[in-house]
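Would you mind keeping the following structure in view while I ask a few things?
For this depiction, one protein chain was excluded, whereas all remaining protein chains were kept in their positions.
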Amino acid sequence: MNYNWNWGIYFEPSPEGVGTYADMLLSGLQWTVATALSSWVIAFFLGSLIGVMRTLPSKAAQAFGTAYVELFRNIPLLVQMFLWYFVVPELLPESLGTRLKQLPNAPFVTAVVCLGLFTASRVAEQVRAGIQALPRGQGMAGTALGLTVAQTYRHVLLPNAYRIILPPLTSEFLNNLKNTSVALTIGLLELTARARAMQEFSFQVFEAFTAATILYVLINVVVIVLATWLERTVAVPGTR
Amino acid sequence: MFANFDFGVIASSLPYLFGQGMVFTVTLTALAAGMGVVLGTLIALMRLSGIPGVTHLAKGYVELMRSLPLVLVIFWFYFLVPYIGAWATRSSTPMQVGAFPSALITFTLFEAAFFAEIMRAGIQSIAKGQTAAAQALGLTYWQTMGSIVLPQAFRNMLPLLLTQTIVLFQDTSLVYVLSLTDFLGAASKVAQRDGRLVEMYLFAAVVYFAVCFAASFLVRRLHSRVAIIR
């Protein structure tokens, strides 16, 4: 088997003119993290809202929540990415569509919106499950004290539900982070894209992918450590 | 805004989209799911074996696969499989592996990690007394697993296994990064050729949605029926 290992490749200048291959990979890592965090903000708030809607007594709210989740869950993420990037600008009024296409960071913005809305459907399912796992008396107790529905959710149901679903939310966060790599198809220069570019320029296939693999594993470890710390910090004394 | 929507391009490419694209997607999904469940079950048994090295190996494999994006794993195996083939056949040049076998190996190995976690939960959900009763009757480890534990675990986990298969069906669209002609790949090729991105991608989305929505509906129905009588 002929493969010429070259572990020094990371410190050789990349053909982009500035910096080494290592710099290239690290800039990819930054885009991955930036995309993951930005889209998570959308996913978390929108997902919570839709999850709550699915637990409301209003049939219309439930139907909207269900429709949202089903729509975003049953279309592959890659197809959604293409819809946001190629199709949506065409369907908008021409001036707006052109402006979208000419955004300086179009792939980044598209990826954030697409991942945010996609992951929101998954967060919504967790939030719904968390609220439904609470004893039914909790909501009634809130109402009995004179809290409005919004206040009951804000101060009673959601704080407890989030604590219950912290572990699955952590894995949704990690899924969202891994899913940023799908955005390489619309030109986002995130970590996997940079590893792929390094492989194409240098022909050092395994060095490029090994570096990317190690970086992904490291982010996973960091996120899990932080989540464990968070879980301990927000744990209510006397439970579990 | 749908004024110049061209249904003709969809109609004329249907044979290509389904005859080639969808056949590729469904074949890949079915084979990878079948092989992935078998491999995943073995990994789950390894992880539950309690033999130190074996348990850690299985755990490490599952954790690694779960922490990597599928796109990266697809690239990994696309380049790795020819070298493994060369090593296995003691050849000096990377082995030529077709696009389909390469994709099949990738998805089988990747999904096995996820099926392994489902089967592990399934095996652990079977009461310990069942294993004790089977052993008390003189069944060996493999007989106990094969006749008592795995059939129950499989039945209990069937809805989850099928749901994961629907996820796999969607995930196969990522072979796009290797320019293979799965359903999305076929749609994309027509879209580029005829400059009809709006029509083709919307149509692809509708088809994926219809298939996945119907499949998850059936899984939910099955869920209420297949439950073991206790």
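In order of appearance the chains are A and B, and numbering begins at 1 in each one.
Throughout what follows, a contact is a pair of C-beta atoms (placed from the backbone, for glycine too) under 8 Å apart; a residue touches a chain by one contact, two chains touch by 3 or more.
The definition used in the following text is that contacts and distances are computed from a predicted model.
Selecting from "ATP synthase subunit delta", "Sulfur carrier protein ThiS", "Arginine ABC transporter ATP-binding protein" or "Sulfite reductase, dissimilatory-type subunit alpha", the unshown chain of this assembly corresponds to "Arginine ABC transporter ATP-binding protein" (UniProt protein name).
The absent chain, not drawn in this view, touches the displayed chains B throughout the complex.
The chain omitted from view is touched by exactly one of B:147, B:179 or B:192, namely B:147.
Among B:130, B:179 or B:192, only B:130 touches the chain left out of the display.
Remark: the residues of chain B touching the chain excluded from display are 127, 129-130, 132-140, 143, 147-148, 151-152, 155, 228-230.
Here is the rule we use: only the chains that are shown with their structure count from here on.
Measuring from the averaged C-alpha position of chain A to that of chain B gives a distance of 22 Å. Note for the complex: chain B touches chain A at residues 1, 64, 67-72, 75-76, 79-80, 83, 86-87, 91-94, 170-171, 173-174, 176-177, 184, 188, 197-198, 201-202, 204-205, 208-209, 212-213, 216. By the touch rule above, chain A contacts chain B in their complex via residues 1-3, 70-71, 73-80, 82-83, 86-87, 90-92, 174, 178-182, 184-185, 192, 195-196, 199, 205-206, 209, 212-213, 216-217, 220.
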